[in-house]
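For this depiction, one protein chain was excluded, whereas all remaining protein chains were kept in their positions.
On to subunit A.
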Amino acid sequence: MDVMKKVPVREQDPKVRATNFEEVCYGYNEEEAVAEAERCLNCKNARCVEGCPVNIDIPTFIREVKERKFEDAANTIALSSALPAVCGRVCPQESQCEGKCIRGIKGESISIGKLERFVADWSRENGFVPKAAETKLGKKVAVIGSGPSGLTCAGDLAKMGYDVTIFEALHEPGGVLTYGIPEFRLPKQAVVQPEIDNVRKLGVKIETNVIIGKTVTIDELMDEEGFSAVFIGSGAGLPKFMGIPGENANGVFSANEYLTRSNLMKAFRDDYDTPIAAGKKVVVVGGGNVAMDAARTALRLGAEVHVVYRRSEAELPARVEEVHHAKEEGIIFDLLTNPTEILADEKGWVKGMNVVKMELGEPDASGRRRPVEVKGSDYTIDCDTVIMSLGTSPNPLISNTTDGLDVNKHKCIVADEANGQTSREGVFAGGDAVTGAATVILAMEAGKAGARGIHEYLSNK
């Protein structure tokens, strides 16, 4: 075995998986995990830990894997993360823990994410249950939103002994883990549900179908229902559109709608009632992770799928692994291309999209080279479905109904990074609602910070 190289991970054949919603990556088995763990140098000043936003003690858990003490490894990870089976699958490891790994200097970094996933899957399959707090503090905390930030904050507070209730607007908990990230990357029944159940087992109550700001306000929670503090982890779910002509034609969807129908409402399954317009030729506009997820979902529903992105491959914001998987499955990338108009037939249905070719000019504020139109390069792509994946912003429902809660010009809630404190006493916030669309692990980090902030606040009160 070449110690410079990762133990390869088994994946579903691209041709087969393009037609089903089963998980793409099989993960490591015991032997593979131990072999990969043996490559770890167990560094004294492990740089990988700095790269992990929740500072999992990576060298320790990897050593425990090497020694086949999987339950110990699970306990080590549980000290820092409540959602290891999720993070091991969807974290952008290459730019976080693995990006800092010493092994990565001369060879390939340790597959930290895949090892974390192995430990999490092992502990679930072997009935490992997190321990609930023994002392109860008798104080109620409300958490708004059941995405990674809310679940993490709730879990941490419950471990400290608080009486925590999560309020979730949708009928299922999980946030983007449930409604956004597709089944083939993050199985709902097998992986997401059990991690949510683990948070429940810590004593956290989850009340679904409650929209804070509509069903009940933050002020009512604090004044009438006896909650001493509130954590807002409501995410950034408001989709953007381009504002080009034809965007309201039938067959134009936001990625959020498309993914919600498929994931949350399970429209890809025959035994669920919600319909989805599968499309024969689908154009996805955008180049992020969300665009890849929408494209690969449309592909699995039977369409020919093009991703239209206005910059070049090097600027694609999606993870390299996702782009690679998408290409393997047969997604076609139309790069340096920008939509100008969507064309509809007489019944209002999409029949094509006018686009223009782009070239890269000088770097813009984001440091990326600015795309500029190539004059006279317009052409039409025939298609029957367009999925707009241009990013999302925080929903203003909560800020509009909570006096004294400051937001910035992007409608993001203003909160202290260290403890989640907002401009309102007793109200804390974190995750995408504060940062705008980011990552699962950053949302979890913010959830942890919020839990610390709330604990400090309530201890001194």
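One rule holds in what follows: contacts are C-beta pairs under 8 Å (C-beta built on N, C-alpha and C of every residue); 3 or more make two chains touch, one makes a residue touch a chain; residues count from 1.
As a convention for this text, contacts and distances are computed from a predicted model.
> So one subunit is absent here. Using its UniProt record, which name fits best from "ABC transporter permease", "Sulfide/dihydroorotate dehydrogenase-like FAD/NAD-binding protein", "NADH-quinone oxidoreductase subunit H" or "Probable septum site-determining protein MinC"?
The missing chain's protein name, per its UniProt entry, is "Sulfide/dihydroorotate dehydrogenase-like FAD/NAD-binding protein".
> Touching the hidden chain in the complete assembly: which of A:239, A:317, A:391 or A:436 does that?
Hidden-chain contact among the options goes to A:239.
> For the chain that's not shown, point to the residue among A:42, A:95, A:208 or A:408 touching it.
Result: among the candidates, A:208 touches the missing chain.
> Pick from A:330, A:348, A:361 or A:404: which residue touches the chain that isn't shown?
A:348
> Please pick, from A:7, A:86 or A:169, the residue that touches the omitted chain in the full complex.
In the complete complex, the chain left out is touched by residue A:169.
> For the chain left out of this view, which of A:260, A:289, A:421 or A:439 touches it?
Of the listed residues, the one touching the omitted chain is A:260.
> Counting contacts across the full complex, list the positions on subunit A that touch the omitted chain.
Residues in contact with the chain left out: 169-171, 179, 208-211, 214-216, 237-239, 241, 243, 247-248, 250-251, 253-254, 256-257, 260-261, 265-266, 270-277, 280, 347-349, 384, 395, 397.
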